[in-house]
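Note that one protein chain of the assembly has been removed; the remaining protein chains are unaltered in position.
As written, the chain order gives the labels A and B, with residue 1 at the start of each chain.
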Amino acid sequence: MALLEVEDLRVAFGASTAVDGVSFAVEQGKIVGLVGESGCGKSVTSLAVMGLLPRGRAAKGRKGDQPVQAAAEEVAGGSVKAAVAAPQAVPAGGGRRRGGGADVSGRAVFDGTDLLSLPPAAMRRRRGKDLAMVFQDPLSSLNPVVPIGRQITEVLERHRGLKGDKANKEAASLLDRVGIPDPVRRLKEYPHQLSGGMRQRVLIAIAVACAPRLLIADEPTTALDVTIQAQILELLKDLVDHEGTALLMITHDLGVVAGMCDEVNVLYSGRVVESAPVRELFARPTHPYTVGLLGSIPRLDLPLHEPLTPIRGSIADVIRWKDGCAFAPRCDRVADACVAGEPALVGSAHAHRCVMAEEVA
Amino acid sequence: MTIAKIEKLDRLIEASVSAREAQTGSLLRQSYRRLRRSPMAVTGAVIVGLFVVVAILGPWIAPYDPTAQTWGREVFLNRNIFPGPRAENWFGLDHLGRDMFSRMIVGARQTLLVGVVATLIGFVAGAVIGGVAAAAGTFGGRWGERVEAVLMRTVDVALAIPMLLLALSVAALMGPSLSTVMVAVGVAQIPIFARLLRGSMLAQAHSDYVLAAVSLGVPKGRIVVSHILPNSLGPVIVQATLVLATAIIEAAALSYLGLGNPDPGSAEWGTMLADAQRFLSGAPQLAIYPAVAIIVTALGFTLLGEAMRESLDPRLRSQE
Partner (left out) sequence: MSTEDHALQDESPQVPVQRTAEPELPAASADPALLEVEDLKVHFPIRRGVVVERTVGHVRAVDGVSLQVAQGGTYGLVGESGCGKTTFGRAVLRLEEPTGGRVRLGDDEVTSLKGERLRKFRSRMQMVFQDPLGSLNPRHNVDMLLSEPLKVHGVGSKEERRKLAVETLDAVGLPKTVLERFPHEFSGGQRQRLGIARALMLRPDLIVCDEPVSALDVSIQAQVMNLLDELQGEFGLTYLVIAHDLAVVRHLSDRVGVMYLGKLVEEADSESIYEHPRHPYTKALLSAVPQPDPEKEATRERIILKGDLPSPANPPSGCRFRTRCPWAQDICAEQEPEWREAASGHKVACHFDL
């Protein structure tokens, strides 16, 4: 059985459904990718698994509210703003809930327990220890007025009971492990004194401080330069190879997916539309959306000025899954069958959600 | 694709959009929609609305003439004991035997007038100073920067003087009268408006759409007037609502200190409060009516202003 099994996860903010029945599994020591364009529900999925969405009956959902920001806001009480260690993270039905709550249903089974049905206190204990998260924006995820050393030792203290010198030593060795030169000096520095790449390393150090078995990385390199991105990806890969951590990698970059992941789930409008082992997916993309994404990116390994074949329209042109295929308004292969009802996810190793796929393949 | 299919798709897209929140209309309309849903805004608007109606219709709805000492006999007979609320005088009588209810109603107009005029003075003068400073600093080159520096340093100095002191100095210069109060309170608000508009304009001046306008060759004056200014006024207008609340309180304070309208006959809440202090132990209700009225009105404006600020907050806008 896989370490994390997400089954039929649904998240709604008021009337709008952000995640509409997502299922996937992450095995020990594997990297699983969630790919998709902005707004398809990647971050909401990961926040739901981490128990970081404001819960409760949703009030008026506010679109465009960034869930990550909301999460950071929720945990602002702790010195480590990242969700990794903050015990204050989930105000179950309380806290500042300006954006309205999220209705979460489905299951996220981690090592035999359903995280979604855990009481907030129990979830808090697991967060940081068993599963940890790294966000896209390393600056807003760190507390600006606390030295990074303190932000790391706080986690060590809470979850591993390390104190004083011991904690400091461990913090320095963590920084060393994520490739920060001169770690002892760095411990005393504040986030603004570090570069973006360094900050992301610090966040990763905090996330792996308690040797979590699952790490969720939400666009960990999107804000970074390619040369820095290469460093961070290398580091994450190393962690998986040497510690056996499972990694859920959220990204919109198919290049990153190709280089990092073992399994890939392509999301569109809150659902998995294709899922396959990475080589299989790139060798035989089946869903028209995946095919379209691959045709949209300029590549360095193809002849110069190879024309791009974009997907037409935008993600605003979408229909509800219960009416038919959400991708139909943008799909070139659309047929009557596509809007005749809910398309099912077919196949097991290489699954896709397209009624026309067989005909084309 | 067949026509039928396209139509069906359109219909389904439509359904999906209406399932989500409708997101159309100008930014202003969206803000208004949010405003209408906010209990804070509604409460504020009801209070302010009521106040304005009373202020306008005051003389017609007041049951008696606010200056008529109709019940003087009753009052002068037993010194410092004034009849409280009763059937013919809902709020009782004041120390000169005048109907308090009528005075309160008619006084609303004076109070509103003071608040609005004072705020207008602060708004207009402050906006001109702040606007000129920001425009000069952004587009005026070296000289402009100097103009901006001089203007803003002056404003900073003015801002450092306590508001009441500033108002008192103005009042001392002009002698006690209603216009003194208005000017004094207005002048005291100038620095706030100037700073606010300048800050807001500078933020807009560094935005990409202003850079785009420059790159299109839009003349500087036009950039300021048609791009920067309209996008900077939002927070200033919100501030004006909030200032109205303070202006009413301050005007009351100045009247209370005896700088208001010296005519004892005039009905104005601040003056009424000042008059009532002599009888505080015997007839506290004379002070309570105007005090509560001032507080509630100020609260109304504050609620409305805060709600407006929230509804205009760009972070709450749809980012679709």
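Here is the rule we go by: a residue touches a chain if its C-beta (ideal position, glycine included) is under 8 Å from a C-beta of that chain, and two chains touch if they have at least 3 such contacts.
Keep in mind that what you see is a predicted model, and the values were worked out from it rather than measured.
K.L.:
Which of these touches the unseen chain: A:D225, A:D241 or A:D336?
P.N.:
The missing chain is touched by A:D225.
K.L.:
With the full complex in mind, choose from A:V273, A:L293 or A:I319 the residue touching the hidden chain.
P.N.:
A:L293
K.L.:
Quick one: say which of B:M40, B:V128 or B:V214 touches the chain that got left out.
P.N.:
For the chain that is not drawn, the touching residue is B:V214.
K.L.:
What residues on chain B make contact with the chain left out of this view?
P.N.:
Answer for chain B: residues 23-24, 26-27, 207-209, 211-219, 222, 227, 230-231, 317-318, 320 touch the chain left out.
K.L.:
On chain A, where is the contact patch with the chain that was removed from view?
P.N.:
Within chain A, the residues that touch the unshown chain are 37-38, 181, 195, 197-198, 225-231, 233-234, 252-259, 278-279, 282, 292-301, 304-312, 314-316.
Convention: only the chains that are shown with their structure count from here on.
K.L.:
Could you please specify the touching residues of chain A with respect to chain B in the complex?
P.N.:
Contacts found on chain A: 14-16, 60-64, 316-320, 323-324, 328-329, 334, 336, 339.
K.L.:
Any idea which chain B residues touch chain A in the complex?
P.N.:
Contact set of chain B toward chain A: 1, 5, 8-9, 12-13, 15-16, 19-21, 23, 37, 316-320.
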